[in-house]
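With one protein chain held back, the other chains of the complex are shown just where they sit.
So that you can tell them apart, the chains are marked A, B and C in the order they are listed, and the count of residues begins at 1 in each.
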Amino acid sequence: MAEKIPVTVWGATGFIGGELMRVIAGHPGMEAVGAISRSSAGTAVGAAHPHLRHAYRDMTFISADQGEALDSPLAFLALPHRASAAMAKRLLGLGRRVVDLSADFRLRSAEEYLKWYGVEHPCPELLGEAVYGLPELHRGEMTGARLISGVGCNATSAICALRPLVKEGLIEEARIECRVGSSEGGAHGDEGSSHPLRSRTLRVVSPFVHRHAAELIQELGLPGEKFTMGVTAVELVRGIQCLAHVTLTRAVKEVDLWKLYRAAWSGEAFVSATPAKPAHLRIPDPRFVMGSNRVLVGFALAEDGRRAIAASALDNLMKGAAGSAVQSANIMLGLDETSGLDMMPVYPA
Amino acid sequence: MAEKIPVTVWGATGFIGGELMRVIAGHPGMEAVGAISRSSAGTAVGAAHPHLRHAYRDMTFISADQGEALDSPLAFLALPHRASAAMAKRLLGLGRRVVDLSADFRLRSAEEYLKWYGVEHPCPELLGEAVYGLPELHRGEMTGARLISGVGCNATSAICALRPLVKEGLIEEARIECRVGSSEGGAHGDEGSSHPLRSRTLRVVSPFVHRHAAELIQELGLPGEKFTMGVTAVELVRGIQCLAHVTLTRAVKEVDLWKLYRAAWSGEAFVSATPAKPAHLRIPDPRFVMGSNRVLVGFALAEDGRRAIAASALDNLMKGAAGSAVQSANIMLGLDETSGLDMMPVYPA
Amino acid sequence: MAEKIPVTVWGATGFIGGELMRVIAGHPGMEAVGAISRSSAGTAVGAAHPHLRHAYRDMTFISADQGEALDSPLAFLALPHRASAAMAKRLLGLGRRVVDLSADFRLRSAEEYLKWYGVEHPCPELLGEAVYGLPELHRGEMTGARLISGVGCNATSAICALRPLVKEGLIEEARIECRVGSSEGGAHGDEGSSHPLRSRTLRVVSPFVHRHAAELIQELGLPGEKFTMGVTAVELVRGIQCLAHVTLTRAVKEVDLWKLYRAAWSGEAFVSATPAKPAHLRIPDPRFVMGSNRVLVGFALAEDGRRAIAASALDNLMKGAAGSAVQSANIMLGLDETSGLDMMPVYPA
Partner (left out) sequence: MAEKIPVTVWGATGFIGGELMRVIAGHPGMEAVGAISRSSAGTAVGAAHPHLRHAYRDMTFISADQGEALDSPLAFLALPHRASAAMAKRLLGLGRRVVDLSADFRLRSAEEYLKWYGVEHPCPELLGEAVYGLPELHRGEMTGARLISGVGCNATSAICALRPLVKEGLIEEARIECRVGSSEGGAHGDEGSSHPLRSRTLRVVSPFVHRHAAELIQELGLPGEKFTMGVTAVELVRGIQCLAHVTLTRAVKEVDLWKLYRAAWSGEAFVSATPAKPAHLRIPDPRFVMGSNRVLVGFALAEDGRRAIAASALDNLMKGAAGSAVQSANIMLGLDETSGLDMMPVYPA
C-alpha cells in the first residue's frame, strides 16, 4: 500500500471533528497526524471521543501553533464560522490545501454571506476560488483545487431530494421540511438541547426560511420565492429526512418520475433512488443510512400527477458534513473518490 | 357528592380501553362497573393496566354476557370496526346509551363508509342518529343523544388546526401531515411496530390519502381535492402534531390570523391558541399536552401573507380518543362537560 | 368549597418548581399566588412552562421582594442548596411556614451536612426543628411544623425498596442502584446532559457512594458500611427505578417476604406492593407511576432464600420531589394528606 497522506483536523473535539477523525481512522490513504483543539490541547483524543480511543491510543489534542508546524498538505477545518475563514486563509498562505466545513466558503458572493449570516465575510478575496463541497455537483472543479467548502447538511438533503425535479423545470412551488437529529446542534447546545427538553420533541424551528436556503438558491438555481424551508427537531441523534411538498409545473406520470430520479443520480456511488416497492420504503428513512456516507432519494406522486413529495435521507455528520468533506478531499488529492467511505449503514440501531 | 353513574367499558384491555378506565377512575360523576374483554375475562384489570392496579384493585375483566347483564345506562365501546357497530346496535336495543370509539359511526353516509373502509356498514339504519363525537362541533346535538361516535385522532388534530381558516374560506390548498406516536397502532401492532423497527423511525405512511380525510371532508366541508393528508410515524408513544402547509386564497396579515385563531376556539375549555411569543412555542409540541384532554393550535405565516402553516398538538389517547369520548358522554348525561377531564399535562416527560 | 390557602413557589422556573406549579394548579385546597424567579421575573409563567399556560394565563414570575410581600402562610422552596436555607430562615422570620425541597434540611446534623455537601451549613440552628419530608416516616411530626425538608429522589426510592427488610433486620449487605431519568439533572444540565450525549446512554455515576446515601443512613438506620449506592443515567426523562441486590441475614421464604412488603406499607395511600403475578410486573417499572405521586415496591428472591432483589419505582419530580412536598404541606396545614395528589399515572407514554 502506498504511504498515507498526513492530514490535520482543526476543531477536533466537536461532533464533526470527531466524525472526521472516525472516517480518517479507517481511510487507506489518509492519516490524521494532528488533532487541533484550542480548549483541549494536551488531553487525550480518546477522552473526547471514547469510541475512537483504540484508534488514537497515544494521540493528544494539540494547539494551533503545533498544528501549523506539522508537515501536512491538507487541513480539514471544523471551526466556528468566521474563525474558520481566517484560519483557512492562514493555512492557504502556508501552502496547505483546505477543506473548510464551516459555512464560510459555501456561498460564492460576499453579499449573500452578509445577508444570510449577518456579518461581513472575513476574506472575500477567497470566494472566487472556493469550490462548493458536494462532489456530485462540482466534481470537475475539485481536482487540484486549493480550497473546498463543506456543505450545509440540510441543504444537502434538499438538493438531493429536489435536483431531479429542478433539472426538468418541474417545480412550481416547494414546501421543504427537514426533520433533524440533535447532533446537528453540536456538543455544546443551548438549554433547548438539554435532554429533558430536547427528548421526543417536535420543535419547529424557522418554519419558512432556514439559512441553508441560500445554498439551494445557489446550487439548484431555484428562486427563493419558489420555496420555503423549515426544520423540525425530532427524536434522533444522527440523521436528516427531507420531505418537500412540491407542486409540479405540469402533470406527470409516476413512471417518468422514476426515470428522472434514477437518471439524475445514475453513476453516483453514494446516492441511490429508493425502490418503488415495498411502498413503505419509497420515502426513505435516515435510519437506513446511519453511520454511512450514503443518501437515499425517493418520491411519491398524488393521483392528479401535479402534487408530489420529494424526499431524501442522509446522516448529517457523514454525507452532510465529514463524509462529503473526505469525498471532496479524495478528489482534490487524486485518491479514489470513495476511498475510506465504504462503511455500511448500521441498522437497526 | 351525588351518586356516580355506572358505566361499562368494552374492549377494555387495549390502549383506548385502558385510557377510558384511567379517566373514569378519576371522574367524580362516573364509575366503571364493568370492564369487558373477550380475551381476558377473568384476569385482573391491573395485569393489563399496571398503572391502574390501585384504582381497580379487585376488578377483573368480564365477558360480554356479563357486561350486558350489568345495570348501567352508558357503554363506551373500544372495539374493532364492524364488531363495534354490531355491539352498539345490541346495547341500544337494551336501552343503553353508547359512545362508540371505533370508526363505525363517524361518517354519516353508508356509501362513504364503504368507500373508505372497504366493507358494507353493518347497521346503516343507525347512521342518521349518530352524532360525531367532537363536542366543539356538535355540542348541541349531544344532550340526550343515544349514540355518539368517537373521533379519528388524526382527523381531530387536522380539524383543530384548520377550522379557523376553513370558516373564513381561506384555504386554497393544504398539505396536511400528522406526526404520530406508536400508541396509535394499538397494543398488538404488526412487525413494523416492534421496538427495533419502530424506534426512532421516520416512516411515512399513506403520503397523500389517509382514511381520516373522510372526517375532514364531512366535518370541515373541505373538498377532498383541496388537500392531501399524510402520516409520519415518529419516535413518540403518545401524541400527534398536525402540520398543514396551506396556500391561502388571499394574502392576510398575521394579526388577523391571530384574531381568527383566538376567536375560533374562544370559550372552549380544552382548546387554546399558542402564544405569539416566544417564537419556539407558536407551533405547538404534543409534549405540552401529554396525558391531558387539551389541544394547542397555532400557525406561522410567511412574509408573502399567502403561505401559512396551520398546526395543532394533542394526545391521541385523550382528546383523540378517550378524552373526547368522556367529554361527549358528560354532555349526553347532563354532567358538567369538563368533569373528570381537568388533569394537567405532564411535562417534561 | 372552602377558600384555598395561598402559597408561593420559589425557584419556580426549574423542573421541580414547575412540577409544584402543576400540582398546585389542580389542588382543591391551595392556590399559587406567587411564582418567584430571580432570572425570569416579569416574564409569563406559561413561557417557562408551556404545559401550564392555560392554568396560569395571566401570571408572571415575580422577584423575591415581591414574593416576600405576598400574604401567604406557606412557601415551597425549589432553590439551589445553601441559597435555600438562607431564604428559609428569612421566610420563617416573617412568620411563614416552609417546605424546602433543597438538600439543606434533610440531614439532622450539621456535621453530616459538611461531610456530604462539602460546605458549612448556613443555619444549623434550624436543623433541630426541621422534619424530613417523607410523610410515610414522619407524618406525626408534620402537623403544625414550621419547617419541613424535601426528600432526595434517589434516597426515597431506596427507602421505599429497603425499609421492609431493614425493619426486620434482614439486611446483611445491599448493593443499591438507581436508574434515573434526565430530569433529575435539572433544566440547566452540563455538557453530559445535552441530548446527543445523554440520549440512550447508560452512564454510571458515583458507582458506590451517592450523596443520598446520607439520607438512607439517617432514615433507615442502615450503617453506611452495609451498603453501596450507585446511579446509572438511562434513557428516560422522568422516573427512577431502584434495584437493590441484597444479601439477607438469614434464609427466608417468599411468602414471608410478601407479608413483610404488604405490611410495611399497609394503609399508605401512595405506596403499593407489586403483584406476585404476572412475573414481569414484580419488579416495578417507573413507567407505571409516571406523572403521579405513587410508588411501587416489589422484590424477587433467589432459590437459596438468601439473595434478594428489593425494588421500587417512582416519578422523581413527584414522589421524589414536588409530590412528597405537597403531601407534607397538606399535613402541615391540616388538609387531607392526599389532597391534590390523586392524579392517575399516564401509561403508556
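By our rule, a contact is a pair of C-beta atoms (placed from the backbone, for glycine too) under 8 Å apart; a residue touches a chain by one contact, two chains touch by 3 or more.
As the structure is a prediction and not an experimental result, all values here were calculated from the model.
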Given the contact definition stated above, which residue among B:C123, B:L197 or B:A269 touches the chain not shown here?
B:L197
One chain is left out of this view; which of C:T13, C:S40, C:S183 or C:T228 touches it in the full complex?
C:T228
If the hidden chain were put back, which of C:R82, C:H121 or C:R179 would touch it?
C:R179
Which subunit A residues touch the hidden chain?
15, 18, 22, 25-26, 44, 46-47, 49-55, 183, 237-238, 272, 275, 277-278, 281, 285, 287-292, 294, 342-349
For subunit B, residues touching the missing partner are 15, 181-183, 185, 187-189, 191, 193-200, 237
List the subunit C residues touching the unshown chain?
175, 177, 179, 192, 196-197, 199-205, 207-208, 225, 228, 230, 232, 234-236, 239, 241, 243, 245, 280, 282-283, 285-287, 300, 302-304, 307, 309, 311, 313, 348
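Going forward, only the chains that are shown with their structure count from here on.
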Taking each chain's centre as the mean of its CA atoms, which one is farthest from the centre of subunit A?
C
Whole-Å distance, subunit A centre to subunit B centre, using C-alpha means?
40
Go ahead and note the Å separation of the Cα centroids belonging to subunit B and subunit C.
34
Shared-contact residues (touching 2 or more other chains) in subunit C:
15, 183, 237
